[in-house]
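Yeah, one chain of the complex is gone here, protein chain that is, but the others are all in their spots.
Note that the chains are named A and B in the order they appear, and that numbering of residues resets to 1 at the start of each chain.
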């Protein structure tokens, strides 16, 4: 059974649902690591809707930045850990560090933590590079960074999927 | 032979051409349901180009909102019905109703009509969620809604495809 699973796809393409299904195949209890923070009503609503969908099997941990530490803390306490989502984490890190290189270093550190952790990990990410090149320079930096991070994380994974209209295609 | 076929993909990725080819495999006469309205010259040109490509086998019906009624009316009169496209229909409905929930209810009603109708139906949709998150709140609502609708419709379909550069990948 795969230990590190990477899932990418567009907005509302069924990534989280697939991730939850895969996590539940490992049994319970399960840990859901939310990288999104409820900074406004729209965001709070999305988080609440996701939480309501998951049952009692899940414990939710909110961590916008320090995924490595969360992985150390939850290690061995759950049958599987789901991180949702990598793209928001990247966005939080870029906001914090300011440069793409600093963020990619954090991604590389996370990959080392993933290799050490024995618990199955499911990473949910987003494909954000299939639209028109953004006019905004920061959006271009973020788009490139999100793509680079996806490439590094998919390479470090045992299994990878991309979802379309709720249906996964297996990448590896 | 599949009865409900769902096709998604990016702009100009060969979705309509695939849909027409699949519809023509059912014989004729065929019904083309256009959800786009020629509100400006750009749109009128697109509609005319699509129409010119289809031959005499096709009859075109224009309906921006009430797809359920169109399906009732065309029932049994054609070998297959092609709806092009779902994303514009969603956009028209959001403009009319104002809330995502009201639009999703219309999607659920359409799915019931599809289940009752015996004529093969080919639904053309669009993938709009693989770019950068839009700054505009309405665009975000629309993007999420289009994704949710695609997920519901693909689930209700017997066959589904995503197209890239004119080439379909079978999703189910």
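Points to keep in mind about this one:
Keep in mind that, in the parts below, a residue touches a chain if its C-beta (ideal position, glycine included) is under 8 Å from a C-beta of that chain, and two chains touch if they have at least 3 such contacts.
Quick caveat: nothing in here was measured; it's all calculated off a predicted structure.
Within the set B:63, B:127 or B:151, the residue that contacts the chain not displayed is B:127. Although one chain is not drawn, its touching partners on chain B can still be listed: residues 9-14, 42, 127-132, 134, 139, 142-143, 164-167, 169.
Take chain A: the residues that touch the chain left off the picture are 6, 8, 10, 125, 127-133, 137, 140, 143-148, 150-155, 160, 162, 169, 171-172.
One rule holds for everything that comes next: only the chains that are shown with their structure count from here on.
Centre-to-centre spacing of chain A and chain B amounts to 31 Å, using the average Cα coordinate of each chain.
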